[in-house]
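What you see is the complex with one protein chain gone and the rest in place.
Order of writing sets the chain letters: A, B and C. Residues in each chain are counted from 1.
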Amino acid sequence: MTSAPLADAGRARHALLTMWTIRRFEEAVDDLFARGLMHGTMHLSIGQEASATGACMALRSDDAITSTHRGHGHCIGKGADLTRMMAELLAKETGYCRGRGGSMHIADVATGNLGANGIVAGGIPIATGAALAYQLRGEDRVVACFFGDGAANEGAFHEAVNLAAIWKLPVVFICENNKYGMSFSTEKSMAVAHVADRASAYGIPGVTVDGNDVEAVHAAVADAVSRARSGAGPTLVENVTYRWKGHSKSDKNLYRTKEEIAEWRALDPIVRFEAVVQERGLLDEAAVQAVRDEAMQAMREAVRAANAAPDADPSDLLDAVFAPA
Amino acid sequence: MTSAPLADAGRARHALLTMWTIRRFEEAVDDLFARGLMHGTMHLSIGQEASATGACMALRSDDAITSTHRGHGHCIGKGADLTRMMAELLAKETGYCRGRGGSMHIADVATGNLGANGIVAGGIPIATGAALAYQLRGEDRVVACFFGDGAANEGAFHEAVNLAAIWKLPVVFICENNKYGMSFSTEKSMAVAHVADRASAYGIPGVTVDGNDVEAVHAAVADAVSRARSGAGPTLVENVTYRWKGHSKSDKNLYRTKEEIAEWRALDPIVRFEAVVQERGLLDEAAVQAVRDEAMQAMREAVRAANAAPDADPSDLLDAVFAPA
Amino acid sequence: MTSTTLDPGAPTAGERDLTYSEAVREAIGQAMEADDRVFMLGEDIGVYGGAFGVSGDLFHRFGGERIRDTPISELGIVGAAVGAALAGMRPIVEIQFSDFTNQAMDQIVNQAAKIHYMLGGAASVPMVLRAPLGSGTGAAAQHSQSLEAWFAHVPGLKVVMPATPADAKGLLLSAIDDPNPVIFLEHKLLYRTSGPVPVEPLRVPLGRTAVHRRGADLTVVATGVMVSRALDAAAVLTDEGVDVSVLDPRTLTPLDDAPILEDVSRTGRALLVQEAPGHAGFTAEIAARITESPTLYRLLAPVRRLSGLDAPIPYAPQLERASVPQVDDIVDAALTLMKES
Partner (left out) sequence: MTSTTLDPGAPTAGERDLTYSEAVREAIGQAMEADDRVFMLGEDIGVYGGAFGVSGDLFHRFGGERIRDTPISELGIVGAAVGAALAGMRPIVEIQFSDFTNQAMDQIVNQAAKIHYMLGGAASVPMVLRAPLGSGTGAAAQHSQSLEAWFAHVPGLKVVMPATPADAKGLLLSAIDDPNPVIFLEHKLLYRTSGPVPVEPLRVPLGRTAVHRRGADLTVVATGVMVSRALDAAAVLTDEGVDVSVLDPRTLTPLDDAPILEDVSRTGRALLVQEAPGHAGFTAEIAARITESPTLYRLLAPVRRLSGLDAPIPYAPQLERASVPQVDDIVDAALTLMKES
C-alpha cells in the first residue's frame, strides 16, 4: 500500500484534495490575518503543497512525522482535523493545543504528528528519538522528519542525522528546500548545490527531487520509507520547492525578485497535478472541480466551526505546566 | 618558507626536537601526576606528536591556532614556553593562566595560540571567528584549528565549518583522528570511513593523511595553509594517529585491546622520523642523540623552574573576572 | 554614583525623539563609524533589515562585510564572534529571538564568559550579543522567554536591559566599548516606543540604576517593558493616593543596588516587578539584597515580587496577557502591599 504510486484514481484524488485543502487552509489563514482576526505570526506553505502531500501519502497511519514552523501542510497531510487546527490558530479552547501553542506548535499525537516546532531544526533530534523508540520496541514504524534548507545549517541537523545513520534508525529526513531560510538564499548559506549533498557525510543516501511534483516526492519518500522500515536506516530526501508568500507576516520580500516569484508561481504544483490526472484520464474536469469544491467547503466549515468555539480559557494556566503523575 | 619541506637539516632537526619535546613533556606530566604532584586531569598526546609538529611547522609565527583538551603538543608546536606551561600545570602564579586555567585552558596569545579548550569542538567556531577577523582586516594570516574525531560529531563542527566554507575564510581544520572519542570508536560514531569524507558536505577539500608521518602532515597542512592564505578558503585535513595512553587519567582502557595499542606503538612517529633523517643523511646518530638530550634537558629545566615558582595566589580571584575598561 | 533621571520628559537641546529600535540602530551606526573593529553578524540583518527591523538600513550604509548575514547557525555565529573578538575585533551579534541563545549557550557561557578568567587575564572577549526578549507578540513559548536571570548568574558576563530609547542608545554604546562580553536584551514590545535620544554618541555607563520617579510610599523596581508599565501604574496609583518610586537597575550585572536599598529604606515597601517567571528569577536577587542589608530593619511590609507565571508563554492573546504582569496587576499589587503594613 505504502509505496503504491498515485496512479489510481482514488489516490490521485486524495493527493489533489490534500493539496487543495492545504492551499485553501493557508489562504484562509492569510485572509483572517490580513483582516486582523488572527494573531501572532504565520508561516504559509502555499506553493509547497506537493511536498507535504506526497511525503505524507508515503506513510502508514501509525507512522509519525515531526514538522516545522511552516507546518500546516504537514499537519493536514498527516490527517489532522481542520476545525481543531483552525480553532488553535483562532486561540480557541477547542484548538489542538487549547490556544497554548498556536501555529508553530500544532501537534496531533493521535494521527502521528509529533509536532510543529518554532525552533529551526528543533524537530530533527526529536524525530530521531521517536525512531529510536520504534527500533527499541521492535516496531516497524517510521518517522518522517520535515525541515527546511535553512535548518540544514544548524548543529541539531548534523548531530541528529549522524545518530540516525550510525544506529540505522527508521527515519526519513525530508528537507523542503524552498531556496531561502528567511531571506538568506541557499547559494549563500551553503557551498554545495544541494542539501542532499550532505548525506554523504553521514554515509546515507541523499536524493534531490522536484518538490513541486507530488508523484516524484511520493516515489522518493516511499522508497526511503521502505528502506527505513526494512532496517536499512535513514535517507535524506530533498524536495526542491518554493514558497510564494513571504517568510512570515513581516516579510517585505526585499531579498528576491518579482520575476523569481512569478517563475515559481508558474510551476504551481496543484495546477500541474490537475493537468497530469486529466491527461492520464484518472479524473475528469468535473471530478477535479468537485475536489476543489470539497476543499473549499471543508475550509469554510472549519472556519465557521472554529469561530463558533469558546475562546481559550486563561483560568488554569499553571495547571497545565506539569503532566499529572 | 611556510611550505618548505622538512628536507633540510635545520627543519628536520626542528621537527625532531619538537616531537621529542612534546613526548618528554607528556611523560613528565604523566610522572608528576602518578607521583601525586599534579592535580586535576590530564589528556596526553603521546603517539600523536607528528600531527602537532607537522601542522605547526606549516604555519607562520603570526598565524594562529586553536587547540583542545589534548593540547600540550599544539602549544609546544606553536612555540610556547615550557616553563610557563609546566608552571600552569603545577598551579603556579607564573603559569600561562596564573593557575586559573590548567591543562585544558593553556593559551599563549603572543605565539598565536588562542587556547586549548575543555569543550569538545569548542574551539572550532572560535578559530572560524579569528579567521573572519583576519579576512575583515585584509591580513594574510591563517588559523589552524585542531580538534579530534569525536569533535566532528558535535553541532559546533558543522556550523563552524559551514561558515568558513561559505565565506572562504583562511582557516585549516585539522582533525586528529586517533580512532576514539574517549571510549567510542570512529567505526561506531560515524557511518563514513574518514572524517575527511565530511568535507564534501561543505564544498571544501578534504584530505586524509598518515598522521604519524610528520612530513606527510606538514605537506598536507602546508598546502591547505597556502590555499587558505590565497583566499581560496578552508580545507579539512584529517591526521590519522593514535594516543598511546588512556583518554585521561581515569581511563581503564576497557574499550581497546592491548594488541591494538602495541601495533600503534610500533608506528611511533618519532622513531620513524629519526630513521628517515638518518637514512637521508640529514642528521647522524650523534645529532639525533643531541636532539634527544636537548629535549630532555629542556624538560628537566622547565620542571625545576616551574617547581621553584610561587603558588598561584587566591587573594584576587574576583578581580580577574572582568577585563578592566 | 547614581544617574538620576527624575524627569525623562520632552527632548532637550541635542535630542530628538527616536524609537527604541532607531536608537539601537543609531548606536550601532555611530560605533561602526568611529571604530573599524566594530561589525555586526546575525541572521537576516542584511537586506532584510533584521527580524525586528533593527538593523534597517545599516546594510546599505556599511555593506555586507560589516553587516554580515549568516546562515541559521546560532552556535557558530556566536562562536565566530568570540573568535573575532579574541583576534581584536568588536563584534555585535544579533540573535533573532533571545530564546535562541539556547542554541549558542556553550559559546556564551563556557567560552565568552570565562576566557578572560581562564587565561589569567591574558586575553579578553569584547563582544556584544543583542537579542530581543519577552512576550506580547503572540509568538508563543519558544519565542517569548525572558532569560535575563540566567545570564546574570554567569560570572564574566555583563547583562543589560534597556527600558527607554535613550538608555538603549547610551547603554549599547557602553556595551560596545566594554572589553567584556555583554548580553544586551531588548524588549520586543519596546521597539516601537519612542522618546528623546541625544544626537551625540553619549554613553550611559553600565551599572547605574535609573530613578524614574520618587514617591513617598512604596518603591517599585522594574526592568524591561515592566518599567513603562510601572510608570503607568504609578500614575493610576497617584489617583488612588499612593505615591510610588519607580527604579530600573538597567544592568543586572553589574547591579547598582545602593539606590534601590536607599529608596526602599525610605519608603519601607518594595514591589519587584519582572516579566520572567518568578521562581529563581532575577528579582529574587534584589529581594535577597534587601534582606541582607540594614534595609531589612526599615521594612514596613514584606518584600513583594510580581512576576510572570511559572509557566511557558502561551499563544492565545488572552492567555499571554494573563501570563505576565500588566499595569492593573502592578496597581493591585501595590495597593495590597500598602494594606499589609
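Operating definition for what follows: contacts are C-beta pairs under 8 Å (C-beta built on N, C-alpha and C of every residue); 3 or more make two chains touch, one makes a residue touch a chain.
Quick caveat, the model's predicted, so the values are computed rather than measured.
S.K.: What are the shown chains that the left-out chain touches?
M.R.: The omitted chain makes contact with A, B, C across the full complex.
S.K.: Going by the contact rule already stated, which one of B:100, B:198 or B:229 would touch the omitted chain in the full complex?
M.R.: Touches the omitted chain: B:100.
S.K.: Can you tell me which of A:12, A:32, A:126 or A:144 touches the chain that was removed from the display?
M.R.: Among A:12, A:32, A:126 or A:144, only A:126 touches the chain that is not shown.
S.K.: In the whole complex, what residues of chain A lie against the chain that is missing from view?
M.R.: 64, 66, 95-101, 105, 107-109, 114-115, 117-119, 122, 124-134, 136-137, 143, 155-156, 159-160, 162-163, 166, 320-325
S.K.: Extract the touching residues of chain B with respect to the undisplayed chain.
M.R.: The missing chain touches chain B at positions 39-41, 88, 91-92, 97, 99-105, 117-122, 150-151, 153-156, 181-184, 188-190, 250-252, 254-255, 311-312, 314, 317-318, 320-321.
S.K.: Of the residues in chain C, which ones touch the absent chain?
M.R.: Residues in contact with the chain left out: 99-100, 102-103, 105-106, 108-110, 113-114, 117-118, 140-142, 147, 149-150, 152-156, 252-253, 255, 276-277, 279-285, 287-288, 290-294, 296, 299, 302-305, 309-312, 314.
Note that in this section only the chains that are shown with their structure count from here on.
S.K.: Specify the chain most distant from chain A by Cα centroid.
M.R.: It is B whose centre lies farthest from that of chain A.
S.K.: Using CA atom averages as chain centres, what separation in Å is found between chain A and chain B?
M.R.: Between these chains, centre-to-centre, one finds 45 Å.
S.K.: Touching two or more other chains, which residues of chain B qualify?
M.R.: Counting only residues that touch two or more other chains, chain B contributes 155-156, 159, 162, 166.
S.K.: What residues in chain C touch two or more of the other chains?
M.R.: Residues 70-71, 73, 75-76 of chain C touch two or more partner chains.
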